[in-house]
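Removed: one protein chain of the complex. Kept in place: all other protein chains.
Then we have chain A:
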Amino acid sequence: MSFTSLNFLLFITVFSAGFMALARTRAFTPFLLVASYIFYGYWDYRFCGLLALSTFIDFYCGLKIADSPNRSTKKMYLFISLGANLGMLFFFKYYNFFADSAEIALASLGVEIGRRTLDILLPVGISFYTFQNLSYGIDLYTGEVKEPERSLMRYATFVAFFPQLVAGPIVRARDLLPQIQQRPREIPFEERFAGLEKVIWGYFLKIGLADNAAVVVDARFHQPEFFNALQHVIGLVCFSLQIYGDFAGYSLIAIGLAQIFGYTMCENFARPYFATGMRDFWRRWHISLSTWFRDYLYVPMGGSRTRWLRIRNVVITMLISGLWHGANWTFVLWGAMHGGLMLVEDGARRLAAASPVRLSGPMLAAGRLVMIGLVFMVVTLTWLPFRADNLQTVWTILGIIGHGDFGLQQGNQQASTLIRVAVAGLIVLLVDMMVERGAGRRYAGTNVVARSMACSALILVMLLFGSFANHAFIYFQF
């Protein structure tokens, strides 16, 4: 079920009551497991079967990897785990994409193979829990995780842990599994309250910013021909805000919920639109995924030991990252653009390092501001293929923008929605700017009653400006 549904409100109320009654008992882990499966199965009960199968395979392989006396047997079980996980992911997420692409490629060569695609339902969050399972097997094999989990129930609870199951953060076994094993820790009130604040801020990002921006964006991508260059630029900026609000919002709700109940999860977003370069952007955007790719793909391929390896590995990693997001050439293009931009930045850094000019003081601050603006513009442009349903839409919108009609049309029915986006966007910008400047710690020391009032004010703004049309979270489809 979605965090923004009324069903979830009911679910979390019942869960909280159960938590208060059972948290210190042995019944808590089974309770958390059942709750997580109910949460996940609410979309479609059939998804639970696949989740359970994936869990069982990795649990079994994990035991075998840990207990096998020799390296080759360990490797065999690692490959079974990798094969099973990637096989399931490939079948459910990529089969139709590759079958379609092959069909088109062969048709262009004059070979007709007929329609080979299947009517497959994509399980929600499969990319997330597959990566979580993969990291467990790999970590056991490499020794990052010393001991396998020997309780199927605890391992299943780790995989299905409901706050982060469907859209991350992608939590590593070494971080979350020990917390599942020890049951929820007793945490100070301040920490729980900080969790509640994260949840409320997450909802604001989703309902206040992302879902309002979605109205503007959807109209433009549904019928791109009906909008001029200015409106498409506005649409792209709105999508930048939408995807940030949507995904960072989900992550914050997940992290905040876990924190309320005594679990700690890694940060997933660190004000990415304040990045001063593409490398910096990827240190701030979807941190759990970018570090996953860094640790399990980029570094094992050789990392940046040589310039050539750096170029090759960045391109491969970003292309796979693009494909991870969706089975469509638009995502591959998005990944390629980011890979290319990172390599351009590498070149620019080398040139800057060789330059005798060194910025300092106000010039450095101004330079940082320029870079923040530049990175935002570039990232916003790369969101175009990410959002577009197909490459045709990408070219259409680029063509309209290139045409250069930046006239302001009167009677735009979305003006009111744009005002909502502007209001929410301004609040998010101010808060992120203050956190970026280190105000977070000072705020954490403020009186709880004052912070409660701030939460209330945020909720009131949400009631007045939020979009309650219950748009699904974008990353559910990944």
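Just a few scattered comments:
We take it that contacts are C-beta pairs under 8 Å (C-beta built on N, C-alpha and C of every residue); 3 or more make two chains touch, one makes a residue touch a chain; residues count from 1.
Please note the rule applied: contacts and distances are computed from a predicted model.
The listed choices are "ABC transporter ATP-binding protein", "Anti-sigma factor antagonist", "Aminotransferase" or "SGNH hydrolase-type esterase domain-containing protein"; the UniProt protein name belonging to the chain that is not shown reads "SGNH hydrolase-type esterase domain-containing protein".
Within the set A:Arg154, A:Arg174, A:Arg192 or A:Arg310, the residue that contacts the chain not displayed is A:Arg192. The omitted chain makes contact with just one of the residues A:Gly303, A:Gly373 or A:Gly407: A:Gly407. With the whole complex as reference, residues 19-20, 189, 192-193, 196, 223, 225-226, 228, 260, 400, 407, 409-411, 413, 415-417, 419-420, 448-449, 452-453, 455-456, 459-460, 463-466, 468 of chain A touch the missing chain.
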